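First up is the structure itself, then whatever we jot down about it.
Complex shown without one protein chain; remaining protein chains in place.
Up next, subunit A:
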Amino acid sequence: MEPINIVKSVITPLDRKNVDTDQIISKEFLKRIERTGFGKYLFYHWRYDENGNENPDFVLNKPEYKGSQILVAQDNFGCGSSREHAPWAILDYGFRVIIAPSFADIFHNNCFKNGILPVKLKEEEVDEILAKGLQKPYTVEVNLTEQTVTGEDGAVYHFNIDPYYKEMLLNGWDEIALTFKYEDKIKAYEEKRIVFK
C-alpha cells in the first residue's frame, strides 16, 4: 500500500449525502477478479448517459476538476454494500483523500486498507469547502502528520484520526504482517476458545 502524508490538489465537490457504494461502483463491474482497473467505472451511471457519452453536468466531467486527488462530499459517504471495489475505483481514478462529515463504517475501514485518507470535518466546515469549490476551483493541502486541511485562501481545518490508522497510512504498512507478530496470542486464544461438540 502506497504511504500517504501530504496531498495538495483542487477539490472535486460532490454535494450529495448518503452516496452509496452502488453509485460509486455499479454491480455490473464487480465481476473482475483483480484489484485494479475500476477507475474508469467510478460513478458510472452519473458520469455517462445510456449511450456511454459523458454527462457534462456531472462534477467529474468538468474540466476544472480534472486531475483532482481530493473528493469532498456530504454525510454518510460510502453507505450500503461492503464492496471494496468502491475504494479501489476511487483510488484507481486518482483520488487519495475523501473529505466528508461522516462515513459509513465498512467503507471507512476499507479506505485505510488501500491508502485512501478519509477526513472527517464538521458539517459546517464541509459546507464551507463545498461552497468554495462549487464557486470556482478551490485548492487545498491535506497534511496527515499535522491533521490539517489548509485552503488556498488560508482557511485551516483540523481533523481527528485514530492513531493506529494514521500510522498505517503514513507508513503504508501491510496489516497482515503486523498481525503475525501476535501469532502466539492467537494460538493461546485458540487453545482456550469455547467450542461445543
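Assume contacts are C-beta pairs under 8 Å (C-beta built on N, C-alpha and C of every residue); 3 or more make two chains touch, one makes a residue touch a chain; residues count from 1.
One rule holds for everything that comes next: contacts and distances are computed from a predicted model.
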Listed names "Chemotaxis protein CheA", "3-isopropylmalate dehydratase large subunit", "Na(+)-translocating NADH:ubiquinone oxidoreductase A subunit" or "Sarcosine oxidase subunit beta", matching UniProt entry of the absent chain: "3-isopropylmalate dehydratase large subunit"
Hidden partner interface residues of subunit A, rising order: 15-18, 20, 22-23, 26-28, 30-35, 45, 50, 74-76, 79-84, 87, 102, 104-106, 109-110, 113-114, 162-164, 174-176, 179-180, 182-183, 185-186, 189-190, 193-194, 196-197
